[in-house]
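Only one protein chain is missing; all other protein chains are in place.
Here the chain labels run A, B and C in written order, and each chain numbers its own residues starting at 1.
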């Protein structure tokens, strides 16, 4: 398993009239967190796309437990659960400044050839980069 | 069961650099669809909030199958699955103009007292409105 | 001058903790309105992009006068002010259900060749479509 913590401050425009972080903004927080996690592995999501590999999301799950509030600095923990042979299976937790668990989540992304739009295996450099953790 | 179809056209700002509807925008489409579903039952989500009942989302699930494209008019089908005694359990399907299934989803919302922020039962007028369908 | 009115209902996720439509969501409403205006002229923004012409925004102005509220159906009026030889100069007004003026705005978009990313003149079919109005 490989985990990484990213900090994100809740923007005003991301709140809703309940005064909470809108439930629809959590997937973007997950995106930011996994992008940073991948960066710490020495890879770059943008470069991967430039090389013709895209990573569409296949499934998303979020279990909302406590609201996130405006201007709070949240910790978004993302954990790569297994060797990403054909998919990226990532678990998330969001904690607030008082270390309270706000939500758990999961996304599954697949490797797709940008031209053919067909499924493919993870590129070798990607597998190489994460091998040490599994 | 009670189902309702809402049409939503994909906005430019909702697409991403893959050219697809960004995965993080689907929850807002679900929100629009369930709001319209509730309206067809003779109720109004805004008025419910004005009466001191809020409906935070407790869980979200999305299974993405095909991408949604810019400017497409999507059908977002939302189905209330059971009597909403203490929660709203809603299934969703999104179909494109060629009737292709793009995704399936689910949200669970709970009834919360806006002042105390504690769980509560659905208001009687809400149960009354949906009783015929279950 | 050519004007067209588009109706947009304010989504929950578009509000902020003031309970208003977040100021940063107005540009997307303008985008929806001008896309529909262009459609009524017999053209399609998506097809224009598919033909290699993109229309990036060069400037945006918004004068916010009254807040827009959750669930209100707004009228977004967009008016093409002059022959779009090299740019689309569009004025906007947003009115609420009681016909109260909420804001005025303006955007200027330019025609750009998608490959070279250089400025270009409007395509002839575009000029043809709007000529009757100027």
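Everything that follows uses one rule, which is that contacts are C-beta pairs under 8 Å (C-beta built on N, C-alpha and C of every residue); 3 or more make two chains touch, one makes a residue touch a chain.
These numbers come from a predicted model, not from an experiment.
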Chain A residues that touch the omitted chain in the full complex: 9, 11-13, 27-28, 31-32, 35, 44-46, 70-71
Absent chain, residues of chain B that touch it: 12-13, 15-19, 22-25, 70
Contact footprint on chain C, counting only the chain that is left out: 17-18, 20, 23-28, 31, 49, 54, 56-64, 67
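As a working rule, only the chains that are shown with their structure count from here on.
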By mean Cα position, the chain sitting nearest the middle: B
Interface composition of copies chain A and chain B: same or different, split at half: same
When chain B is superposed on chain C by its C-alpha atoms, the rotation angle in degrees, nearest 5: 180
Averaged-CA centre spacing for the pair chain C and chain B, given as whole angstrom: 27
Length of the line joining the C-alpha centres of chain A and chain B, rounded to whole Å: 24
Interface hub residues of chain C, defined as touching at least two other chains: 12-13, 70
